[in-house]
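Please see the structure below; I have some questions.
For this view, one protein chain was removed and the others were kept in their places.
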Amino acid sequence: MFDAVIRRLSRALARQKILSSLKDWGTSFSLWPVHFTTACCGSEFAASFCPRYDAERYGFLPFVGTRQCNVLFIEGTVTKKMAEAAKIVYEQMPEPKFVFAMGACAIDGGIFWNSYNIVRPHEILPVDVYIPGCPPRPEAILKSLTMEQEKIRKKVTPHPEN
Amino acid sequence: MSEEQTLELLIGPQHPGSGHMRLVAEMDGDVILNFEPNIGYVHRAVEKIAETKTYVQIIPLVERTSLPDTANHNLGYVLALERLLGIDAPLRAQYLRILLAEINRIHSHLYGMGIHGNMIGSTTMLMWAFGDREPFIELAQRLTGARLSYSYIIPGGVRRDLPQDFRNDALKALSYMERRLKDYDRIFVHNPVTLARLKGVGVINRIDAARIGVVGPNLRASGIAYDVRKIEPYCIYPDLDFEVVVRDEGDAHARLLVRIGEIEQSISMIRQILGKIPDGSILADRYLDLVPSRTRFEKRSSVKFPALFSGLKPSKGEAVSRVEASRGELFHYLVSDGSTHPYRFRIVTPSFKNLIAFKHALLGQKLADIPAVYGSLDYFPPEADR
Amino acid sequence: MKPKDRRAGKLLGLTGHMQAIRSGIEHIFKPRMTVLYPEVLQDLGPNYRGMLKLRIDICISCTLCARICPSNALKMVKVDVRKYPGITYQRCIFCGFCVDICPVDALEMSGSHDAACYTLGEQVLKPEDFSKDPVIEDKPRVKPLFDEKRGLRYESC
Partner (left out) sequence: MNVVEQLLQILLSPTIIIPLIFPGLLTTFLVIIFIAWFERKLTAKVQLRYGPLYVLKSLGGLPQLVADLLKFLFTEIIIPKGSDKKAFILSPIFLFTLSMLPVVAIPLSNSYAAFFSDLSLLLVLALLTITPIFMLLLGWSSNNKFSFIGSLRDGYLMMAYEIPMFVSILAMAVAYDTLDLVQVVGRQSSGLWGIALNPLAAITFFVAMLMTTARFPFDVAEAESELVIGPYTEYSGIIFVLCLGASYAKLSVLSLFFAEVFLGGWNPLIWPLTLNPILPGVAVFVKGLLVMGLCVFMRSIYPRFRIDQVLKLGWHTLFVLSVASVALSLGIVWVLGF
């Protein structure tokens, strides 16, 4: 009884425009990627935090644990062995969570398109933003960030494909 | 020891100190009893895919095994392919190859140092090293047109000539790097906390290092002066004056110091190359003649590929090449059956050779030494898994 | 299995501590390395291997680009009577082989490489779309210059 009241109340509160826009503002400036390096694009991902590009300007802080982060950055190829881990990591993260697919390998396999051991991430995870390139430039990563921030704030439909 | 007394820790693949693999550590209190790196998380079947691609298409493929160290991987493959084709690159192209390889060695070592710093908690070292990689990445980008995946070295030569002002820019970047190495010394390399964390940790002694087959800077930190650039010189290394950096301690700190020493050597090598690079063609005449004359490279800064490159057919046979990549000796083996695709392609990567050092160096160490040793070995999982 | 003998090192290396702290304080006053990306764009240099563009009017449909593409990103697509290359950035690895092998210079590389998209479909370009200029945002540009003291500095151009 009490639980139900609380739940209804909190839902009604969350639907309020001010609260939801506050939430969107907070979330969009606090995208924390989880430390999960799937393949070699990780070296350019790290470079996007380096002093030359400094993704932390957007509040994009690479953090350590899955429970505290809300962004899963697929950095390059996902092999079959890594795909299981990627799914577990995604499930461990709290809502709301976002998935970025970085690099050609994470979109359609890139140069490894005919390898027997790769998985296309959009088949197993709901990807929000795709970043082409092999590896993409750090600028492209920053651009994907701004795009995702806009998407969160303006409430674009999260997954138009599904 | 019974199971209740030990604790099995699974570190990775999602873990700040793991990289792209899982480390299984069996702990007794704070001491590591058993250590198993579980690899294969980045196995993308590079060698198998190579059998479905033509010889030139494999150039970007071999680079992807080790993204921070693409130039050396590219060079190793092309040397093997050139032996199969029976051609040699002109002297200027050879100089340009080694120029790129040494630039790449510098920024690859900086990458390793940055990761090492982060592993033991110094985010400043990570940021500085990654920030100071950028001038060298920028140099390589001016030369090749890409940040990391250069695909610069092709059979018979290189793709682009030196851009204008490259010499001045490179000299500036080099003297900047020399200045920065002193900053690193102060804040990281000789920081008392770093010394406490790295000295005497993860020791691989001389005999063990030779026995288990460690390669590259990790081997040289154990006191063995083994460097393919000296032992079996390729390209223009015989003409260059450099030393093999060796240290005797064999611990994590020695490996760090060897990398810094190699950065210094690479700086001096790039200075020598820039000083005595000869003029001339950058693609072997055999291929240059096949290119339509109006697109020859004399009229532009980059070479045109002859149409032949879409289906190179080396004669039957096999070829090997050894190069000293940033992480150690890199070995390529190529078998041709006379068709456009290789019959068999095999890479022995330095990271795979160094993998065994984990197990060896970490037994009996503390839990906190796992990242310290992992960082010091400069292990890059995609390179080992291929 | 005995833990290895180890030296903990000198914990009170005072000069080391002082040097580290001094170096830290010095760097507070040094100029930053950051290029403020979304406000300014970096000039990537004349021969940067960025997004591709097809000049469909001079393409001779020789298929060499599709044959050398290492990742099968370029495919020949039939337009009217002839076949022209179309590209999918889902796979393109920006190696530039297609540009270098093109016998008539119908493919060229642009200096733009900062792309990202929400959906998969946007990345597949048919020859007609492929022959349009890649979208380059109109923002002030800076040129990275080498500097002995700062490594890289940026000058607007």
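For reference, chains read A, B and C in written order, and residue numbers begin at 1 within each chain.
Following the convention adopted for this analysis, a contact is a pair of C-beta atoms (placed from the backbone, for glycine too) under 8 Å apart; a residue touches a chain by one contact, two chains touch by 3 or more.
The model shown is predicted, which means the values in this text are computed figures rather than measured ones.
Novice: With touch as defined up top, name the shown chains that contact the chain not shown.
Specialist: A, B, C
Novice: Among B:Pro13, B:Pro68, B:Gly131 or B:Pro155, which one is in touch with the chain left out?
Specialist: Going through B:Pro13, B:Pro68, B:Gly131 or B:Pro155 one by one, B:Gly131 is the residue touching the chain not shown.
Novice: Of the residues A:Asp3, A:Glu95 or A:Glu123, which one touches the chain left out of the display?
Specialist: Only one listed residue reaches the unshown chain, and that is A:Glu95.
Novice: So which bits of subunit B touch the chain we can't see?
Specialist: Output for subunit B: 7, 9, 11, 15-17, 30, 117-125, 127-128, 131, 187-188, 191, 193-194, 196-197, 366-371.
Novice: If the hidden chain were put back, which residues of subunit A would touch it?
Specialist: On the side of subunit A, residues 14, 22-23, 25-27, 29-30, 50-51, 54, 56-59, 61, 64-65, 67-68, 70, 92, 94-96 touch the unshown chain.
Novice: Could you please point out the subunit C residues that touch the chain left off the display?
Specialist: Touch with the absent chain occurs at residues 8, 11-12, 20-21, 23-24, 27-28, 30-34.
The working rule: only the chains that are shown with their structure count from here on.
Novice: Connecting every touching chain pair, does the picture come out as line, ring, star, complete or other?
Specialist: complete
Novice: Measuring from the mean C-alpha position of subunit A to the mean C-alpha position of subunit C, what distance in angstrom results?
Specialist: 21
Novice: Which integer distance in Å separates the CA centroid of subunit A from that of subunit B?
Specialist: Distance between chain centres: 30 Å.
Novice: If you look at subunit C, which of its residues touch at least two other chains?
Specialist: Touching at least two other chains: 33, 70-71, 93-94, 152.
Novice: Which residue numbers or ranges of subunit B touch two or more of the other chains?
Specialist: 60-61, 131, 134, 149
Novice: Can you tell me which positions in subunit A touch subunit C when the two form their complex?
Specialist: Listed in rising order, the residues of subunit A that touch subunit C are 51-54, 57, 104, 107-111, 113, 122, 128-134, 136-140, 142-144, 146-147, 151, 156, 160-161.
Novice: In the complex, go through subunit A and note every residue touching subunit B.
Specialist: 34-44, 46-47, 49-52, 64, 66, 77, 79, 81-82, 85, 88-89, 111-112, 114-118, 134-135, 137
Novice: Under the stated contact criterion, what part of subunit C meets subunit B in this complex?
Specialist: Those in contact with subunit B are residues 1-4, 6-13, 16-17, 19-20, 22-24, 27, 33, 44-45, 47-49, 62, 64, 67-71, 93-97, 100-101, 103, 105, 109, 144, 146-152.
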